[in-house]
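One protein chain omitted, others in place.
Here is chain A:
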Amino acid sequence: MPDTTALLKTPLHTLHLELGARMVPFAGYEMPVQYAGIIAEHKQCREAAALFDVSHMGQLRLSGDDAARALESLVPVDVVDLPVGKQRYGFFTNPNGGLLDDLMITRRADDLFLVVNASCKNADIAHLRTHIGHRCQIQPLPDRALLALQGPKAAVALARLNADVTSLTFMSGNTFELAGAACFVTRSGYTGEDGFEISVPAEQAEGLARALLAQPEVAPAGLGARDTLRLEAGLCLYGHDIDANTTPVEAGLTWAIQKVRRPGGAREGHYPGALTLANQLAHGPTNKRVGLVGLERAPVREGTKIVDSHGHALGHVTSGTLGPSVNQPIAMAYLPVNHTAPGGTVYAVVRERHLPMQVRGMPFAPHRYHRG
């Protein structure tokens, strides 16, 4: 048994054990990896609704008149023009243009609400305080839990607790009372499905989770299914598909850099690594993240070497599994740009065999967001 004494617990820990979860250490927390089984939970999310505990992630608020401009000095994302009630995907960059973390930013009436990765949250808070602590208030919210309700029936289930949530569209958020708790809800998630992320006071999280699990469409899902779902959705996992050595351009995240922040835009640059990214935006990167689909049955996992037809090394897999919905091996890898055209074939070196994989656009499973 792993030593779990030093691990943190989320407010739903007791409930996870009651539901029969298999618990594992993850980013300093003891988290549920699965309940019924990864494939069953994955399908539950694709077909109905799955409830994830993502309370390990960091929640924080930035407030003050200069908060949006201050945050823009750390992210290549348009925060200033983000309307109240809207959410945007972004990332912190380092002076080389590498990714320090990716995050979700929601503009609220009185503040900016940020959700950051569990493994990065302490570094993110230090980063914010160091660079913009004099320009705005930075308040971590460790007294709030975060639940993700994801799947095509998530809206139906959540609407039974408060019908007003259906007013949200993809990447928007608002405050709603759910099961007696004052929650901040965004219509977003990490599975490619329609769904919601619900920030709830920690002491009311279990009550809300039980109210959601009481809905016939909803079943709990763990980190295992979360990982297969996000990979099918073509979404990056920090520390695997993106890290301090990969830039947003290499990672194929330029869509998240709005025109206004790009070279020639009204508020171009002025974030760490802006020159590197401007150069990559103008001339293209040397390596790029691509999707790969295995033409044979064997799963191709993280770390697997990718070679060309002559056996020359091209790169390696950053995430890989057998996609439970697409029922094929799927993977992400960084490859030289001349090998990134969709339809091209590369080879994964698995147990000394070269398994053919086809370069494919992502997502592997279609997104089904509710865009209104």
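Here, a residue touches a chain if its C-beta (ideal position, glycine included) is under 8 Å from a C-beta of that chain, and two chains touch if they have at least 3 such contacts; residues count from 1.
Please note the rule applied: contacts and distances are computed from a predicted model.
S.K.: One chain is missing here; what is its name in UniProt, given the choices "Cytochrome c biogenesis protein", "Glycine cleavage system H protein", "Phosphoenolpyruvate synthase" or "CoA enzyme activase"?
M.R.: For the chain missing from the view, the UniProt record says "Glycine cleavage system H protein".
S.K.: Check the options A:Gly224, A:Pro285 or A:Gly315 and report the residue that touches the missing chain.
M.R.: Spelled out, the listed residue whose C-beta touches the missing chain is A:Gly224.
S.K.: Since one chain has been left out of the picture, which residues of chain A touch it in the full complex?
M.R.: These residues of chain A touch the chain that is not shown: 33-34, 37-39, 224, 228, 297-299, 301, 321-322, 324, 351.
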